[in-house]
Each structure stands twice: as structure tokens, then as C-alpha cells.
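Only a single protein chain was left out; the remaining protein chains are all shown in position.
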Amino acid sequence: MQSQLPIYPEQASNFAPQVDSLMTFLILASAFFTIAITAAIIFCFLKYHRKGTNDIGAPIHGDMRLELTWIIVPFILAMGMFGWGAVVYVDYRHAPQDTLDIYMVGKQWMWKGQQPNGRREINELHVPVGRDIKLILASEDVIHDFFVPAFRVKMDVVPGHYNTMWFRPTRTGRYHFFCSQYCGTNHAVMGGWVTVMEPSDYAAWLSGSTGEDVNPVIAGEKLFAEKACSTCHLSNGTGRAPSLNGVYGGSVHLADGSNVTADDAYIRESILVPSAKIVAGYQPLMPAFQGQLTEEQIMSLAAYIKSLQSQPVPATGAGVTAPGKK
Amino acid sequence: MSTTPPKSPGHQMPEEHYLNATYGIRSWLLTTDHKRIAWLYLMGVTFFFSVGGIFAGMIRVHLLTPTGFLVTPETYNKLFTMHGVAMVFFFLIPSIPAVLGNFLLPLMIGAKDVAFPKLNLLSWYVYITGGCFVLYSFATGGLDTGWTFYTPLSSVYSNSAVAPAVIGIFINGFSSILTGLNFVVTIHTMRAPGMTWFRLPLFVWAQYATSIIFILGTPVIAITLLLAGLERIFHLGFFNPALGGDPILFQHLFWFYSHPAVYIMILPAMGVVSEIIPTFARKPIFGYTFIAASSIAIAVIGFFVWAHHMFLTGESTYAALAFSLLSYLVAIPSAVKVFNWTATLYKGSISYDTPMLYALGFIGLFLIGGLTGLFLACLGLDIHIHDTYFVIAHFHYIMVGGAIMGYLGGLHFWWPKITGKLYPEFLARVAAVTLFIGFNLTFGPQFILGFLGMPRRYHNYPPEFQVLNVLSTAGASILAIGYLLPIAYFTWSVRYGRAAGPNPWPATGLEWTTASPPPTENFDVTPVVDWEPYDYKNRPDLGLAAPVAPLAPAHGDD
Amino acid sequence: MSEHIVSPKIYILIFAALMILTFTTVYAATVDLNQYYAGLNVIVALVVATCKAILVILFFMHAYYSSKRTQLIIISGFFWLAIMLSLTLGDYASRSWDAH
Partner (left out) sequence: MHRTGELYGHYQTLGQQKESATLGMWIFLATEILFFGGLFMTYTVNRHTYPDVFAFSSRTIDLKWGAINTVVLIGSSLTMAMSVWSAQVGKKKLVTTFLILTLILGSVFLGIKGVEYHAKYVEHHIPGSNYDLYYCTSNPDACGLNGKALEDEKRELADLTEKVGGPVAVNSHSQLFFSLYFGMTGLHALHMIVGAGLLLWLIIESMKGRFTPQYNTPVENIGLYWHFVDIVWIYLFPLLYLIDRH
């Protein structure tokens, strides 16, 4: 990126080549139409330039075949663009299983990241190369947007609910990230650097925790006890509330007969407004925690609940199916 | 030049016309004459265009260096917000409909005035009242929310004068509604004998389509901004997540109007181009019904696409797929128009007069603007280019390259009718070419900036983006000259221009059959239309040579 | 435009129908219909309201006797409202399908 006039951003994630191919396709299609129309206009200008002051043009009113052609051909092309774009987008909106989950919290005007082991960073993000990364995005105030041009990914960070984004870095290096949704006075300086590292370097960097960081799983476990969650959510499934062992990523059968996937948004909602989705076979007893937990506390609790994933699913855990066992 | 249209030097201004029928400031401020109201709007929109333009100039100067050297971040945010608000709500939306539309609509359909002349005047006062609120907001602390007013930034976190601005835009909305209502009723009930629906000029069709959006879209932005304003003033929670509201709902409501609003800006410009091209190619427009129908199609389908502004807000994947698909559908009628305009040139008798230069400039710029719209509607690509300078470049190609080129083209085309005077042709051509070059230099580089990843609304930027930003600023200075020139020579021509005569080009529309400038009553006798639109062949009254008759079969015309 | 004069008899009939519908909807609201089908209370209330609105539009506002053009305007108004509601609520409703 050191040249004075760059015209092409670096490609550093799995999405970059996909987005760029799409871009190339659209540029080619657009160039074709632009050149064709411009050429037609210039040709007509030269050829049919008015000769005498009182000349008039040929009274041609239209041609149905031509009209149909230039309705149908662009339509087919447009559907091609839509279809291809849709494939990339659907892939982007559905994170694969087994991602490395990192929390990013946006606030005016900084980014706070938290690695799975609790290591925190500000306006920096360290990720290992070649691994599927999922960012769980939350905002403490207004709408922000996390944007990494070299990865060709961005996602709005909306207060009041989680958005997620995922990508797989493919090249080590340092890349800009920006806030891309206008968020107030210092919007333009609310950015930083993503550092893509070799997995071994990443592991070393992770362990170099400053000591002030608290592992969110441990913090979450503590909260789980403090807020008395553990009195009902017994791990063997005999409590008044469903066991949370292995719940994350699995399918939950609800009292109204529907099924939901226990993702981050579900866990968040179930903590804040438990009555929204009641697990089949249980009473709506749990108090809501809306307004009583900070974003970071919610994240810690979620991290703890996720850490229970490796625990066996209790046989009596009504309504819960382990991940992969649809 | 040999191609200039016949302008016999002997034309005289008519003795009495709408401009000199009555005198005094009262006769203007209390007028119900649609032609004078058009002048009032012309003053209003020119003022707001200048205000918005000054802000735009400051933005571009500020961005000359990566750290930005002109203003503080806070001021910069206010500049782009006020630029957007002034340009979108107070220039682009009323420009063509309220200036050219007001002047031309009754003339084009052979009516003495619009259906509700008093409402027409009221709508101007409503516009000015809304404008005053917004100017008050600009003057007392400014506005730094972005013209999109996204909550909760606008309703809770901003420290600027949001409330008066929101109220101003709310009020201004009723001006749009009244104009749209007036136009639809006028087109339905005031047509002269013989003026059937399919003899209407395409500009009228475009105004009709625009009015549909005015009528059915504007009330939604009005209520939305009202709610956002109430939320700010009384600390309510409709869209504030901290109080349980939903900021995404605001975006849905906002874009339900604000996306169709883009078509409010571009449809009338398309109408203008559809008038100019057949006139200067001296032949019927190619595919009249397709161009007319595509205007209506754009207005209707345009209401189904709004959430393509929200692909990355966390809207559901299914909704995103639907909105992307629908967005591609709205591209088809736009494409149909471009193809038909181009086909109209075929076997024409084309001249290079200023309005034609603007019309062709419009096609070129709209083509790029429209095609880059396909990039943004493309779900996969939008992930990368959403909220970057690519978007800025795209919508400026549509709004400035499209709408303003159309507006200026229309002003040049009808200036002889509006004032009865001719503007200096050579200077006007220079201005048109300057604008085209300046525009491309300003906004072309921004496509690349966007693809490189420069987010919008940034008061500073990484140094690698500087070259392109400097190019853009250089283009903006050329663009500024291109805008100042017409303001200067139009003003000059009102006093010193040569008399134009009733039909200087000559063109086929009904508005050219009356004097220039027209009398207050528009027509001395109610006209009866017995010709098809854009028909040069059967119009001996235009004084043009008919092609060798009977037509030689070798021509192969239909 | 020839004008159709609606007789007072029809007005009073419509008024009576509106009154009956009002009592129906108030009564229906006090019964728990949701036990039969989730959301049935809302559906009944809105269906009754729509019937009342249609009666008012057709007869009190003479839409039944109006030109096609007027009817088209009325339909457009409600159609655009339907676009706004259905596409927006479609987004909200389909968010929960997103999780695979």
C-alpha cells in the first residue's frame, strides 16, 4: 500500500477474491454497456449531424423487437448479478461451525476487543491466519460499523442487539480497519489495525496477557453463581430450568412448537428477556436481566455458557439437541 | 455555426405577458400564476443550491490533506450534514418539479393554470417556512447527524440543533405533498381538448410518476422525522434502544421515503431529457409508450427496494435477498429509457445546441450512475463498498450528474419560454462542457477511493488516499466554475438577451405554440390538440422542410 | 360526472351494521380467543375493524358509486401502506429463520 496511487486494495481474506471476481464481472458488464452506448451516441452525432437548417429526422416511432431485446437481455444479466451476489452474501451471513469467536464492542469513538481467553485490546485486533474468525459485535451507544477493506467485509454494530460477521484471513500482515457508519464527532478516527499472525505467533501473543485481563469464562462462571443462575440451571437437567450443557450451537425446541438455534443472539435474548422464547417443558420462571447487566457482563455469561459446550448433554435436558445431531 | 436553429432576428417581445402584467412585490408574493410561482421556487432553490454548494466546496478543500486542514472534525461533520440537507430536501427534490414542472405543466397540457392555484402558492410558503427552520438550525449550532438522521445518534447523542432541522424538513414535506397533489389533479382534469393520455409530453408523464412518490412517500418521512424529533425533545424511546426502541425501524421508515426520493430527483430529469432529445434530433422519440410506462414503473417498483440501504444492519438474509432482487428489477425500466433515447438519435437531424449537450451529458453520467447502482444492489459486493466513497460517487452521478444536468438542460431549453430571451449560446456550451469535465474529475476518483476502502463522512484519512482526494478537489473547482457561469449569463440574458420568439428551436410541444413569455392566461384561445407528440413530419406550422414526400421506400422507416 | 344520491335508508342501515360490529368486537375482545389459535384475538379485532372501514368507505364516502379513478386512488393508498407494513414486518419476521 505504499505506492502513491493505489487502485486496488490488498486481498487478505477468503472473501476478498470472491468480492473481487464479482467486481470484475460487474465492471466488465458495465463497461460493455457504457462503451456501446457512448459509441452509438458518437456515431449518430457524426453521421446524423444536421446538414440544412430546416432538415428534420426520419419519423421512426419505435420497434417492438428492439424494445423486447433491451428489456430481456438486461433482465437476464441483472438476474445473473443478483444470483452471484446472493451466493457470496449468504455465505457471509452464515458463519461456519467451529469459529474462533472474538467480541468487538464499539463505543464513541473506540473499539474494544476481547479474545476468547479474555485478552483485551483497544483499536487493535489480533487473529490467526487460516482460521475461521467470527466477530460478535455490540455497541454501547450509537450505530457503528466494523469494516476491514483488505478482507472485503463490514457489518453494522447496532446498539441493543448483536450482529455477527465472519472471515478467514489468508495472509499475515497488518491491515486497516475503520468505523464505516457515521457515529459522531470522531467517527473518522475510530479505527485501528487488524494483525493477522501465524497461529503459533498468535498463541504466543495470546498467552502474553498482561495479567489484568480476566478470562471471560471465569468471569462468566462467577456471575453465573452471583446472579443465582446456577440454582435453577442445574447441569444434570433436573433443575427448574434447562441444563445449559452443550446448548450453544444446538437446536432448542420451544414451548410454542418451533425450533431455534442457540446462537449468540439467542443466548443474549434469553438472558435479557427470558420470556421471549421458552424452552419446551419448562415454566417461564426466570427473571429478566434487561438493564441490569453491562454488555461486557452479558458477553462473559455467554462465554461461560459456550464453554459448557464440551460437557455432555444431559439425557433429561428436554428440548435441547446437541450441535450436529439435528 | 451552421447548425444553430433558425433565429430570425426580427422577433419582438410580446407587449403584455405574465412578467409585466402586474407590478410590485405584492403581485409576486401573492400571485397564484403558476409561472410566477415557478420563479419564486427558482429563487428558493437557487439560494439553497448556493448554500449547499458553499458547504460542498469547504468539504473538498478540507480533504486536500490526509489530516484535513480547514476545519475541526465537529465542523466538518456539520458541513457534510448541512450540505446534504440543503441539497437533498431543499434543492434536488423541489428543483425540477417545482420550478420547471410548475412553469410547464399547465402550458404543456393546454390549461390556464394548475388545478389549485392557491394551494400552489401555499406550497411555496410552506417550503420557505421549512427552509427558515432549517436555516435557523444551521445558524444556531448547525447540524451534525448526517442527512440520514440515523437514531440514536440524532435523537440522543448529537449536540447540535437537530430539533429545528427535523421540524423544518417535516414542514417542507407538506410542500412536496401539495405540489404532487396539484400536479396529479391537474393532469387528470385540466387537459385541453384532444390532449389524450398518449399525446402527453413525456415530461408530463415523468411529473405524474414523480407526483405519485410525493403523495405516497412524503407523508412517511414526515411522520418518521416527527417521531424522531419528539424522541429528541421529550426523551421518548421509539427508536432509542436504551429505552427499548428500535433504531432499525427508523431506517426502514426513513428509506421507505428516501429511496423513492431519489426517483423524485431523477424522474423529472429523465422527463426533461425525453423532451430535449427529440427536439434537437427533430424526430419522434423512439418507443414513446415504453418511456412513459417506464416512468410509472420506476415510481412504483421504486417503493419496493428501500432496504437495500440496510443489507449490513442485521436485517434478515431473506429480506436482503428480496430487496436485492427487487432493486435489480427497478434497473430495467431505467435501462429501457437509456436505450430508447440513444435509438432516437438514429437517423435524426442532430444539432449541438446547449440543451442537447446537457441531455447527452445526462445520458453518459446517468449511465455510469445507474450501472454503479447495480454494484451496490449486488449483495456480495455491497459488503465491501457499502458506506464507502463508492456510494458517494454513485449517488452524485445520479443526483448531480443526472438530476442537475437535467435541471440545467431543462432551464436552457425552456429559458426562452420562461423569459422570452435567448442566452449567449457559446458561453452556454462552454459551461456545459466545463460541467461535464469538472463533474467526472470530481466524482470519478471517488469510485476508486471507495473500492480501496475509504469510508464516507471522514474528516481525515490514511495518506495513501491523498492523490485521489486532491484530484477530486481539483475537479470540484472546475465544477464550481461550471455552475457560476450559467447563473451569470442567465441573469445577464434576462435584461440583455435577444428576444427569442415563440418557438426558437423549434419544438413540437403545446408550450411552444404560445408567445414567449406566455400571457398570464397561457393561451389566447383554448388550444385543441390534433397532432401526435414529437411529430415533425405533420407540423407545417413549425416552418421546417418536410422530408421528400412521399417517403422513399429505400429508407426502410416504419 | 353524474352524482349518485345515497338514500338515508342505506345510511341508517350501514350505521346499524357498524354498531353491531362495534359491539361484536368489544365482546370478542373480552373472550380469550387465543386459546383456540395464537393471535386469534388480534385477527378478529382487525378483521372486524377492516369490515367497518370498508363499510364507511363504500357507503358513507360513496366509493361504491364513485369513478374507477377514485377507487384506484383508495386502493393505491392502502396498497402502499401494505407495501410498507408487509416488507418491513417481513424483515422482522424472517430474522429468526436466519439461524440455519
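Of note:
To keep things simple, chains are lettered A, B and C as they appear, and every chain counts its residues starting from 1.
The working rule: a residue touches a chain if its C-beta (ideal position, glycine included) is under 8 Å from a C-beta of that chain, and two chains touch if they have at least 3 such contacts.
The shown structure was predicted, so the numbers you read here are calculated from the model rather than taken from an experiment.
Remark: the absent chain touches shown chains A, B, C in the intact complex. Of the options B:Thr218, B:Asn340, B:Asn460 or B:Thr508, the residue whose C-beta touches the omitted chain is B:Thr218. Considering the whole complex, the residue from B:Phe55, B:Phe80, B:Phe238 or B:Phe436 that touches the absent chain is B:Phe238. Those residues of subunit A that touch the chain absent from the view are 272-273, 275, 284, 287-292. Those residues of subunit B that touch the chain absent from the view are 111-117, 119, 177, 181-182, 184-185, 188-190, 215-220, 222-224, 227, 230, 234-238, 243-246, 249, 252-253, 526.
In the full complex, subunit C contacts the hidden chain through residues 1, 3, 5-8, 11-12, 14-15, 18-19, 22, 25-26, 29-34, 41-42, 45-46, 48-49, 52-53, 56-57, 59-61, 69-70, 73-74, 76-78, 80-81, 84-85, 88-89, 92.
Heads up, the rule we're going with is that only the chains that are shown with their structure count from here on.
Averaging C-alpha coordinates per chain places the centre of subunit B 38 Å away from that of subunit C.
Between the CA-based centres of subunit A and subunit C the separation comes to 40 Å, rounded to the whole angstrom.
Contact of a single residue of subunit B with at least two other chains is seen at positions 314, 317. For subunit C, residues touching at least two other chains, in rising order: 98.
Listed in rising order, the residues of subunit B touching subunit A in the complex are 2-3, 5-6, 73-74, 77, 144, 146, 150, 152-153, 156-158, 241-242, 246-248, 281-284, 286-290, 311-314, 317, 320-321, 324-325, 328-329, 331-332, 335-336, 338-340, 342-343, 345-352, 360, 363-364, 367-368, 371-372, 374-375, 377-384, 386-388, 448, 451-453, 455-462, 464, 467-468, 535-537, 543-547, 555, 557-558.
Chain contact summary for the complex, subunit A toward subunit B: residues 1-9, 15, 18-19, 22-23, 26, 29-30, 33-34, 37-38, 40-41, 44-45, 48-63, 66-67, 70-71, 74-75, 78-79, 81-82, 84-90, 92-94, 108, 141-143, 145, 147, 149-150, 152-156, 158-161, 163, 176, 178-189.
By the touch rule above, subunit B contacts subunit C in their complex via residues 188, 216, 220, 249, 252-253, 256, 303-304, 306-307, 314-319, 322-323.
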